[in-house]
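Removed from the display is one protein chain of the complex; every other protein chain stays in position.
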Amino acid sequence: MPIDLTYSPDIVDLVSRTEKFIADVVLPVENEFAGDITAAGGDERRRTLNAAAKAAGVFAPHAPIEYGGAGLNMSDRLPVFAAAGYSTFGPVALHIGAPDEGNVHMLAHIATDAQRDEFLAPLATGEVRSAFAMTEPAPGAGADPNALNTIATRVDGGWKINGRKRFITGADGAAFFIIMARTHGAPGDRGGATMFLANADTPGISVDRHIKTLDHSMIGGHCEMTFTDVFVPDANVLGEVNEGYRYAQVRLGPARMTHVMRWLGSARRCHDVALNYVAERDGFGGKLGDLGMIQQMLADNEIDLAASNALLVAACHALDRGEHASNETSIAKTFAAEAYSRVADRSMQMCGGLGVSEDLPVARLANELRPFRIYDGPSEVHRWAIAKRAVGRVRKANRNQSAAMSGAQA
Amino acid sequence: MPIDLTYSPDIVDLVSRTEKFIADVVLPVENEFAGDITAAGGDERRRTLNAAAKAAGVFAPHAPIEYGGAGLNMSDRLPVFAAAGYSTFGPVALHIGAPDEGNVHMLAHIATDAQRDEFLAPLATGEVRSAFAMTEPAPGAGADPNALNTIATRVDGGWKINGRKRFITGADGAAFFIIMARTHGAPGDRGGATMFLANADTPGISVDRHIKTLDHSMIGGHCEMTFTDVFVPDANVLGEVNEGYRYAQVRLGPARMTHVMRWLGSARRCHDVALNYVAERDGFGGKLGDLGMIQQMLADNEIDLAASNALLVAACHALDRGEHASNETSIAKTFAAEAYSRVADRSMQMCGGLGVSEDLPVARLANELRPFRIYDGPSEVHRWAIAKRAVGRVRKANRNQSAAMSGAQA
Amino acid sequence: MPIDLTYSPDIVDLVSRTEKFIADVVLPVENEFAGDITAAGGDERRRTLNAAAKAAGVFAPHAPIEYGGAGLNMSDRLPVFAAAGYSTFGPVALHIGAPDEGNVHMLAHIATDAQRDEFLAPLATGEVRSAFAMTEPAPGAGADPNALNTIATRVDGGWKINGRKRFITGADGAAFFIIMARTHGAPGDRGGATMFLANADTPGISVDRHIKTLDHSMIGGHCEMTFTDVFVPDANVLGEVNEGYRYAQVRLGPARMTHVMRWLGSARRCHDVALNYVAERDGFGGKLGDLGMIQQMLADNEIDLAASNALLVAACHALDRGEHASNETSIAKTFAAEAYSRVADRSMQMCGGLGVSEDLPVARLANELRPFRIYDGPSEVHRWAIAKRAVGRVRKANRNQSAAMSGAQA
Partner (left out) sequence: MPIDLTYSPDIVDLVSRTEKFIADVVLPVENEFAGDITAAGGDERRRTLNAAAKAAGVFAPHAPIEYGGAGLNMSDRLPVFAAAGYSTFGPVALHIGAPDEGNVHMLAHIATDAQRDEFLAPLATGEVRSAFAMTEPAPGAGADPNALNTIATRVDGGWKINGRKRFITGADGAAFFIIMARTHGAPGDRGGATMFLANADTPGISVDRHIKTLDHSMIGGHCEMTFTDVFVPDANVLGEVNEGYRYAQVRLGPARMTHVMRWLGSARRCHDVALNYVAERDGFGGKLGDLGMIQQMLADNEIDLAASNALLVAACHALDRGEHASNETSIAKTFAAEAYSRVADRSMQMCGGLGVSEDLPVARLANELRPFRIYDGPSEVHRWAIAKRAVGRVRKANRNQSAAMSGAQA
């Protein structure tokens, strides 16, 4: 796969070693278990794969250098994470999957020294996994985060948290949770949220069930949870009280982009499977890959993959420049999530009956990719935000112009 | 759901009883087993559901009246089959699923009296199931039927069949097979195919494995089969030798449309689930169902469902008038198969996280519907045929005009 | 072009005579003036074409029999109007264009005897043209009709009308206007509108300018108008006071469908031009029409045209059964208007450089067709209405169920 713009020799080398590690070590396991990480052994498998990744020198390239990572910036993560995502087990193997990767990123930015020692260090080195407990069942915080109704009440020396959460990725088996809870205002109000760190064995934390979804590669599942009078000492408040949403933004942009990177790998794989299938297969008096309608699907895949990559590059550069890049990441996420579904769908179609069977990995990859149009903000919510910014820009300009004119007249 | 054009009171009543039977008897079973007919008990479950359908007076409405059916024409099958398809177990329950329904249709048209007694009677009454063995693994007959390379050789008193088949729906547990084999010419040649009737216990017939696919509602699976020196007596040749493709056409148009009818039901169900979800659910300061982007998806679903139904009506009327209607059925199949995928996809999207989970049936219905764009001729093959007819029409007109002009000049 | 379902021999004959008339008489004129009806002579040309249509026995087939028309119902209008619409001058030639055709339809339903003599008779026989003055410039009645702010005030013996209108099709040269004005409530309120009949020479009526648009085939243009103290006697109130919107509905459904019929003809012509172009043209080592990507566009055109026709059939049958059919007509209009744009766009693309030139008529037909996604209700407004009905259906069912349950508990 071509790499847009250029990367340093170190990164090119890391990408190439990652590709080799995925092909030699990870893909065989994924294929054996048809992409089901639980069936493949869950955390036990994770530890084996992590060890292999460390041996191959490709483990946790995003982690801070002080914890043994390569400290890659967002731009350099792109080709590496995409190479890892070529296998749905790749992110687990390299310890760069959601939500751990985003949690490492956020903790590295805002945790206290004590919190770094207790939570970040074992997480960054792959000793443990974590989860990020934000989404709630209706009528709580879903696509609309202001609906947050998990409540943290002030008690002596800390806080008591009560509430229910849903779609908490990786919850089952996580060593600790970052819990978003309301410390101010009422459900529906803007702001007023705080983030808390809590070990999984804290009394009152319960992982109730796995929600079965189309995807099967996320270790620890997507879970429903209950928090009942969970006590969190003041020392475990992450960042400042009532500033939870602001910190979540720190996590959000980068975590959104690494999602897009990882799934870019899976989308490329769908395309490669189809490409290999049609390149040599006979039909209709020639090779399938030389038929116009197949060529159209191949070209549209190439275009979708290239555009997704190009938007990622733009968003990552903006993040690396220190910008919030909310618009760039929303655009890249929305476009790419939909592009990946199209790529997977065309790839299935090109492979005919085998395309919808388990004889080829495309159908299950399509099912892994589909939820991404909903996870991390449905396309509709991102479009809403993108449009609001655009309209807001115009309205603000109009107001400034009016103000200038009335100023001039005065 | 509105019915386009009008139906007689008898049909309106049958539709309404079918809807009630599906809602009361079939859907609970389907939901209990998450749409997996094998998990639900396979043929044993089928027999229970068939008995219930008979008791409710909704069994096999397409079957000839002499075998206890209602002898419905294609136009009248439409609303009934769509009502049955609202549950993915509905077609099995009413015994109107593929491939049995198409086989009944074809046998009623071309079987000899003896073949009717031996094969059609038990099939039409639901005593047994059957399968239609045409598709082959590469480089045999797939999207391109001329590649047929299962061979029937003339032997004393009949034929010996050798070859491999793939994606044979319902093969596991079928009482008999209709086998398409080459009796003339070589793979790649047009024509030269013959259809044979063979009981499942004929020596040399082997059902080798189920191909696991995205769909799980087809009883007897999609199987790989081997035919090794399978002897079929002359009396079991179905129709005339070398005329297999012509007979397959008799089966094809109607069987294609009943596919579209059944899956129309499943697509409507996706829409209904989403509609119920968004109608009452809060979010973004109101009900989801009142948000513009959701309204757009709802409207597009309604449009897609209405257009699919309208194209079905047109094609069924043409078939009922005795036309081949190859173009009408290709158009209806291609449009509807793609429309159903769009409907399912939008419905998932509207339901958010639950949409891609097993908490709602939409995600698995989407997986049931996806293969229909490949089964029964991929969209690309139908488009190819539609375009060839259109271009052929013009070229023929041009030639006629040239001929007329050169005749006028002579 | 195949006709879905079947038509009586009379209709088949009328369609065939209409096709011949269009090909022999109308298309040559349209092509000579590149589809610009004003350049072709406007009303003078109209009178010549009308006379020719009368001579050919194809004039005003929708008009009541008492006025010399054939009194066709909606279902039978479909193939005739589509045949006429094959030329953008066809509707003018047959006197079946907007807004006259819809005005004839509405006047035939609700005009008093005196109004029929004064307004309907000369209109139905083609002696004069008319216009329907409803749409207003912002902030008046546009996509949202409740914003109506042309006001009719009660005066002695009648009403005084004041207001501005926009996009009044056919206004320039119309003999009379049907004016929608508010007689109750304030702009933004639902209802309170009344329809008035006024001759064009009534003092205070001014046709201010033609709005130049992408389409050029509507005789009398799309105009801006001002009504200044226009007096309308009570005898010229059309229908009952304050019931204007209800009557507009009588006009709306059928007028919407005849739009779809006429433009179906233009869309078919785009497809035919492209089909003829690619069928015989060489390129890439063969004929363009045998290339897969071209075949895909051809097939998609055939599918879009067939689906538009099928939805029209369904909606027209419903209207002929006496139903309001608001949902059916909204669905058919929305789908077809978008399908026609797709067909025109693909046809341009297939014709390459010539496709975007005036050497072929496709580019200008595309420009004629484009506005139809906005005229007669933008797609978004129709989608909004379709979705509201769907959601309303569910909410009503839920309320009924709640009521039934609370009744049972009581």
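Miscellaneous remarks
Order as written gives the chain letters A, B and C; numbering starts at 1 within each chain.
The definition used in the following text is that contacts are C-beta pairs under 8 Å (C-beta built on N, C-alpha and C of every residue); 3 or more make two chains touch, one makes a residue touch a chain.
The structure presented is a predicted model; accordingly, all values stated were derived computationally and were not measured.
When the whole complex is considered, the residue among A:Thr125, A:Thr202 or A:Thr334 that touches the unshown chain is A:Thr334. Remark: the omitted chain is touched by one listed residue; of A:Leu298, A:Leu319, A:Leu354 or A:Ile374 this is A:Leu298. Screening C:Ala56, C:Ala121, C:Ala175 or C:Met293 for touch with the missing chain picks out C:Met293. In the full complex, the hidden chain is touched by chain C at residues 135, 138-139, 142-144, 147, 166-167, 211-215, 222, 281-284, 291, 293-294, 341, 345, 348-349, 352-353, 355-359, 363, 367, 370-371, 373-375, 378-380, 383-384.
The omitted chain makes contact with chain A at the following residues, 2, 4-6, 275-276, 278-280, 289-290, 292, 294-296, 298-300, 302-303, 306-307, 309-311, 313-314, 317-318, 321, 327-328, 331, 334-335, 380, 382-384, 386-388, 390-391, 394-395, 398.
Although one chain is not drawn, its touching partners on chain B can still be listed: residues 291-296.
Note that only the chains that are shown with their structure count from here on.
Taken together, the touching pairs cover every possible pairing of the chains. With centres defined as mean CA coordinates, chain C is found 50 Å away from chain A. Rounded to whole angstrom units, the spacing between the C-alpha centres of chain B and chain C is 39.
Residue positions of chain A with contacts to 2 or more other chains are 291, 293-294.
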